[in-house]
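Let's look at subunit A:
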Amino acid sequence: MDAANYLYLAALLFTIGAVGVVVRRNAIVVFMCIELMLNAANLAFVTFSRINGDLNGQVVAFFTMVVAACEVVVGLAIIVTIYRSRRSASVDDASLLKR
Partner candidate 1 sequence: MVDLALAVGQTQTPEAVMFWILAPLTVAAALGMLLVKKAVHSAILMASVMINLAFFYIAQDALFLGIVQIVVYTGAVMMLFLFILMLVGVDSSDSLTETITGLRPIAITAAVGFGGLMVSLLGRATLGRGAVGLESANSNGNVKGLAKLLFSTYVWPFEVVSALLITAALGAMVLAHHQRIQTRPTQRQLSTQRFRGKSLANAAGLPGPGVFARHNAVDVPALLPDGTPAQNSINATLEARGDMLNSGVFELGKVDTSAGEEK
Partner candidate 2 sequence: MNSLTLLMLLPIIGSIAVAATPKANETLTKQVALATTVVVAVATIAMAVNFERDNVDLQFVEKYSWIPSFGINFALGIDGMALVLILMSTVLAPIVVLAGWNEAHGGRWSVKVFYVLILVLETMMIGVFAATDVFLFYVIFEAMLIPVYFLIGGYGTGQRSAAAVKFLIYSLFGGLLMLASIIALHVMSGNQGGHTFDLAALSQLQMSSTTQNFLFLGFFIAFAIKAPLWPLHTWLPDAAESATPGTSVLLLGVLDKVGTFGMIRYCLTLFPDASKTFTPMILVLAVISIVYGAFLAIGQRDLKRLIAFTSISHFGFITMGIFAMTSQGHSGAVLYMFNHGFSTAALFLVGGWMISRRGSSTIADFGGLQRVTPVMAWSFFLAGMSSLALPGMSSFVSEFLVLVGTFTRYPVHAVIATFGIVLAALYILIPVQKALHGPTTPGNENLSDLNLREKIAIAPVIAIIIALGFYPAPLLKVINPASAHVIAQMGFTDPAPTNGDK
């Protein structure tokens, strides 16, 4: 078993998350894709932690989870607010500001 496989997995998940941000329109799904990217990063951290043989990576992953939780709170609050104003959770509808 090669630990590198985890890294490939992380890269794939990260890519999928990034694509999700681009292709999905529902703000919540977009946000979930971002969470997916963070999770991919966490997986990379954990894997590297194991490769490097120290726990710093795991600490980072832990911090990431906490920070991500905060981000989720703020992000969802913003999404709800905009949903309440616009009656739409589509990120495409929020395009007043452009050019």
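How were these picked? Simply put, all candidates are chains of the complex that A comes from, given by their letters.
As a working rule, a residue touches a chain if its C-beta (ideal position, glycine included) is under 8 Å from a C-beta of that chain, and two chains touch if they have at least 3 such contacts; residues count from 1.
Small disclaimer: the values here were computed from a predicted structure and weren't measured.
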Subunit A in this complex - touching candidate among 1 or 2: 1
Parts of subunit A lying in touch with candidate 1, wherever the complex brings them together: 1-9, 11-20, 22-26, 28-29, 31-33, 35-36, 39, 42-43, 46-47, 49-56, 58-59, 61-63, 65-74, 76-81, 83, 87, 89-90, 92
